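The next block holds one structure in the form of structure tokens; read it before the comments.
Up next is chain A:
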Amino acid sequence: MADEYPFEISPMFEGERVRKDDLYIEFAGPKSKGFELVRVAEENEIEDDGFTLIGPDISEMEEGLLYPLGMIYRISGALVEPDLEAIVERRNHDFQNYIQGMMHLNQRYDVWLRISKDMIANGLESLEHIAKATMMLFKNELSFIEKIEAVYITDLEKVEEELTKAMEIYAARDERTKNLHDEDVDNFYGCTLCQSFAPTSVCVITPDRIALCGAINWFDGRAAAKVDPEGPQFAIEKGECLDVIGGEYTGVNEVALKMSGGEYNKIKLHSFFEFPHTSCGCFEVVGFFMPEVDGIGWVDRDYTGLAPNGLAFSTMAGQTGGGKQVMGFLGVGINYFRSPKFIQADGGWNRTVWMPKDLKNKVLSDIPSSIVDKVATQDDVDDLDKLKQFLIDKEHPVVEKWPAKEEEKAKPPEKKADEVGQVAPGPGVFAPTMPLDIPSMIGGGGEGIKVTLKNAKISIDKIIITNKK
Partner candidate 1 sequence: MAQKTVDTTKRAVPFDRANVPGPKMAKPVKAELAGKLISKAKRPLLIVGTPGADTGIPEIIKTFNSNNIPVAATGSCLKALKQADVEATYVNLHALVSYLKDPKWKGFDGNGNYDTAIFVGHTYYYASQLMSTLKNFTTIKVISIDRHYHPNAQLSFGNLNDDDFRTALKIVAAQLEQNPS
Partner candidate 2 sequence: MVLKKGRFIIEDLENVQINIGNITGAKVEEEEDKKEEAHGPTIAPGIHGLRDWDRRLLSRYEPVYSPICDLCCYCTYGKCDLTGNKEGACGINMEAHQAREAMVRTITGASAHAGHGRHLLHYLIERFGADHPIDVGPSNIKAPNTQTVLGIRPETIGDFIPVLNYVEEQITQLIATAHAGQEGSALDFDSKALHAGMLDHVGMEVSDIIQISCLGFPKSDENAAFADIGMGLIDSDKPVLLVIGHNVAAVTYIIDYVEENDLVDKIEVVGLCCTAIDMTRYNISAKIVGSMAKQLKYIRSGIPDVIVVDEQCIRGDVLKEASKLHIPVIATNDKIMYNLPDRSNDDINSIMDDLVSGSQQGVLLFDFDKIGELAPELTLKMAPIRKEKGYTALPDDEEFKRLTSSCTQCGACVINCPQGLDIDVAMTAAAGGDLTLFEILHDKCIGCGRCEEDCPKGIPVLDVIEKAAQKVIREEKGKVRIGRGQIGDPEIREEGRNLVLGTTPGIVAIVGCPNYPDGSRDIYEIAEEMLKRSYIVVTSGCSAMDIGMFKDDDGKTLYERFGGRFSKGNLLNVGSCVSNAHITATTIKVASIFAGRNIDGNYEEIADYVLCRIGAVGLAWGAFSQKALSIGTGCNRMGIPVILGPHGPKYRRAYIGNPYDPEKWNILDARDGSSHLMEPAPEHLLISAETKDEALPMLAKLCFRPGDNSLGRMIKLTHYIELSEKYLGELPDDWHVYVRSEADLPLAKKEMLLKILEQEHGWEINWKKKKIIKGPFRRPDVSFQPTNVPGLCKGVSV
């Protein structure tokens, strides 16, 4: 293989680093300018597999130097549309890393590339080889691309000119993504990739709910469904909206029934308690309900401590996942915190009472200012009683729901300690010692039993000897 190219192409080169000593040419990066951009064009505007270079080629470049680089790809096809541009563009990074001897970092206007000396030794003379290899991979993976051509720019002035235009395009895309919501589209996308490990797991990907693994957003789903409508990512026609706040649609329910093999038949996309969206097992965060405060806590995978309910991430995570709908626990990706519809069926952020400090800092900008100080972390509280007090002190919205149930809730903290023993104790929680009823220890007598201790090893911390008076 790779007869046409002077380099090997394989996913095994993905993590390859090109170090300063091995560097032949460096492109873009923080000390220069560069970008990558994919644009949709008309079929007749594109010369399939065409390559245009504006500026010097590799053979004209000096070893060890830094050059600017703009990469523009134009694509056309019956199924191609502007919403897919970003999806195709993101693959440039992956594919160029498949090329042996080449390193591609970051995306968009942050791109940074290096070509190694080995590539030159193996016969690389022109950027055209790289462009053509990349285009070949684009077409092989994304079959909706019928025609593709590349324009690479290494002339600084031209790079800057095109970069300015590109920045506007990126900004427009971001706007569109930000402003696109569930109600604006006709289709959601289902993803069943995880079913190879979690047979009943189906993710429903909407503009307001990205896949919980974080790898696939609505646009990705759309692109994949175009490539292979019968494949693991497929379009879900919304159908009728049965519950706006909860996010329930007839189309989604049908798919849920089918793809979960009958495990469940309803999904409320933005609900915690009712028919929640399922997870496979790779969720970054698990949400858990604390009935004592009628609030929801969140714990992330990297947090090694205990939540106020005395349980650790792994223990609670073990209660959910596996493609099953479980009430009281919910696995989500960190990105779901950013959704404007974040568990809106159950109060969204107003129902959130606790999260680890590091997690809170990660999503700080997404927490409404009205609630941000009212969400406790492990620095504020470490058990339910303290949490209750904290919420009262901060006047957290959940407190308003308490009064009617205040008396019933008074007992739970003690009960919780026993329950901990049954669910799964966290580290450091000892099982209670067996209660023993031995009336007298030494010398026998008393209630007619004699106790003999055989081979007993008794180690005593302290013996206090006092004069008997």
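Here is how the candidates were picked: all candidates are chains of the complex that A comes from, given by their letters.
In the analysis below, contacts are C-beta pairs under 8 Å (C-beta built on N, C-alpha and C of every residue); 3 or more make two chains touch, one makes a residue touch a chain; residues count from 1.
Only a predicted model underlies this, so the values are computations on that prediction, with no experimental measurement involved.
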| item | value |
| --- | --- |
| Complex member touching chain A, one of 1 or 2 | 2 |
| Candidate 2-touching residues of chain A, taken from the complex the two chains share | 1-2, 9-12, 14-15, 98, 136-137, 139-141, 143, 192-199, 201, 213-215, 228, 231-232, 259, 261-262, 280-284, 301-302, 304, 312-315, 317-318, 321-324, 421, 424-425, 427-434, 436, 441-443, 449, 456-458, 460, 465 |
